[in-house]
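The complex is shown incomplete by one protein chain, all other protein chains being positioned as in the whole.
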Amino acid sequence: MHESVLAASSFSLQLNFLSPLIDGIANGAAYGLLGLGLVLLYKSNRIFNFAQGEFATVGAIATYVFYSGTGVLPKLPFFLAAVIGLLAATGVAMVTERLVIRPMFDRAKVILVVGTVGVALLLIGIEGLLPYPKTQSLPEISDVLKVQPFVTRIDNVAILDQDVAKVVMLALLALGAFFFFRYTRTGTAILAVSQDATAARVVGISVERISLISWAIAGLLGGVAGILLAVPPAGTVTPGAFTGTTLTVAFAAAVLGGMTSLPGAFVGGILLGLIEAFANADSSFVPLLSRVQNGQAELAVFLVLLVVLMFRPRGLLGQEA
Amino acid sequence: MSVLEVRDLTIRFGGLTAIDGLNLKVDEWEIVGLMGPNGAGKTTAFNCITGFYKPSRGQVLYKSDDVTKLPPHRKAALGIGRTFQNVGMVKSETVLENLLTAQHTKTGYGALQAVAGSGAVRAREKELVARAEAILELLGLGEFRDRRLGALSYGTLKLLELGCALATDPDLLLLDEPSSGMGPEESHQLGDRLLALRKELGVTMLLIEHHVPLVAAVCDYVYVLNFGKLLAEGDPDHVRNHPEVVAAYLGGEAPEALAETELPDDQQELAEATS
Partner (left out) sequence: MSVSTSSVTATLDLSGQARAQRRFGVRGLVALPLLAFVVLLPAHSDTFGHTAAYAAIFVMVGLSMNVLTGYTGQISLGHQAFVGLGALTAANVVNTGTTAADPFMFGVGIVLSAVTAGVAALLLGAVALRIRGLYLALVTLVFGSVFADAIFTLPSLNGQDAGVKAYRPTPFASEYRYYLFALAMVVVCYYIDVSVRRTKVGRGLVALRDNELVASAFGVNVLGYKLLGFTISGAMAGLAGGVFAFWTQQFSDKDFTAAAGFNMALTFVVMVVVGGLANRGGVMAAAVFFALVSPISPMMGSIAQHTGWLNFYNDHKFYISNVIGAGLLLQTVILNPGGLGQVIRPFARWFAGHPFTLHDPDGDSGVGAMEGSSVRA
């Protein structure tokens, strides 16, 4: 009798456990990418970039309109459309740096942050005024690759290949970032500027150029995150799609890394993705949350953020103040 | 009666002992100097006395009460006024507004009363303005009443900061390098002014100062710190000729040359240390 109880419970455990686990890692990967962009800009400019979510939205929308051939645009293969989407996100980030951040380089940081809020709001508005169908999603990767939608099944739990794709993408980008910051001249220069801008200037690093490059990379990372997030069932290419909750979670991920740790933002993103997925799957996951009808996941993220900021203000993996 | 007594004051930051077992005493009506080379721990001592740092060991007695653990604003309310090394005032306000802000604990009305607004509050505000103007007259700064701080010279700012400290209505005034940024003539005037303030207002003072002629002119007693420890104490002449003091200064720099700041950005460091 004892054994049969155990067997039954382990079956349901897998059902309740595996699916949110994969969901969580997959979404967390995208949060991690956005968080990585936030950390990068914090390192290079000492600001919080509230427009980061919109870099993602721009990437997703540009990919969508070229993939679907909206209006007069040509209908392109998905990967070409995705490249255009990434270029668009990178471009918007660079324009932001040039027109908003650069003129205010020496102003109080809090004013620059207000500036990024303005950029976010402006991008949402412009996206909204553009004529394209606003409730669509990007295609599932299985459609793009014309394969079966499921990659594999583990004990009857389907694992979507796009979720696997997200995780693989994250792993590749994490590796890429590691090599970039460790071994390339530009990467190490960015870190040097973040540690001591004056000293970096003295040894001949152009702080302005580093700033522009940092924004370009942040835009690129945002674009990748946007394309990963704008897939069904939850993702859409709605204007402002990734500035509300998504950006909040990305910030929380960055804060878990103390705003300064690149690996910290990755790990934080995945951790929060998991928390969110488990809170959504089963609200009794955290006793307090079961009383709340809506937004359990956000509440859980908020609590994590608050606790970290109050008790570990330098984050779980943050290195510097 | 001693206004201020510091007993066995010790503070450590990580492995560094910034002040090690400092004892000092300031009696009523006295002007006491605190000297020492850069990094000796003078400003740190001020920050312990005024409550910005929590000492690791030791006591701060103010008028015989133990005030070691009180937060800065409580100490200010008790009558411990201070100035900062590189001018501590409210940058975005005018001269008059700064003097009003400095009278925060002397307003005689509560915050709720202020928000609700009443004739009594308005009447008190008029008195505060009059008192601020009186302080400006006293320091000869009347013409700057409605100027913003950004428009003033460093010397004027230092003097105005002294005025703000006076506006807090202190019984004990801690001045951190009041003559910095002043030429010999100005610092001579400052000395006369400090003596006059004591005479007119009966305020007791403890000052960090490098300018030896000024110390000699105004201080009744001098303590010299080096590497966080008390090196010498006594009247100015005694201390000036004390061999260890001379060695300490010559080992570093001559006292007159120490006009620059001890910790270049003391407020920034404070902010980090107290956060």
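Letters A and B mark the chains in the order given here, with residues in each chain numbered from 1 onward.
The rule we apply is simple: a residue touches a chain if its C-beta (ideal position, glycine included) is under 8 Å from a C-beta of that chain, and two chains touch if they have at least 3 such contacts.
Since the structure is predicted, the reported quantities are computational estimates derived from the model, not experimental observations.
J.: Write out, one label after another, the shown chains that touch the chain missing from the document.
T.: Taken over the complete structure, the missing chain's partners among displayed chains are A, B.
J.: One chain is left out of this view; which of A:87, A:122, A:164 or A:281 touches it in the full complex?
T.: A:122
J.: Touching the hidden chain in the complete assembly: which of B:19, B:48, B:67 or B:135 does that?
T.: B:135
J.: Going by the contact rule already stated, which one of A:18, A:73, A:87 or A:104 would touch the omitted chain in the full complex?
T.: Within the whole complex, the residue contacting the unshown chain is A:104.
J.: Give me the subunit A residues in contact with the hidden chain, please.
T.: Contacting residues on subunit A, toward the hidden partner: 42, 46-48, 50, 99-100, 103-104, 107-111, 113-115, 117-122, 124-129, 239-240, 243-245, 248, 251-252, 255, 259, 292-296, 298-299, 301-302, 305-306, 309-310, 313.
J.: For the chain that got dropped from the picture, name the residues of subunit B it touches.
T.: Residues 50-52, 71-73, 76-77, 81-82, 84, 88-94, 97, 100-105, 107, 109, 111, 114-117, 121, 125, 127, 130-131, 133-135, 137-138, 142, 145-146, 148, 164, 166, 168-171, 201-203, 267, 270-271, 274-275 of subunit B touch the chain that is not shown.
In the analysis below, only the chains that are shown with their structure count from here on.
J.: Between subunit A and subunit B, what is the gap in Å from one C-alpha centre to the other?
T.: 50
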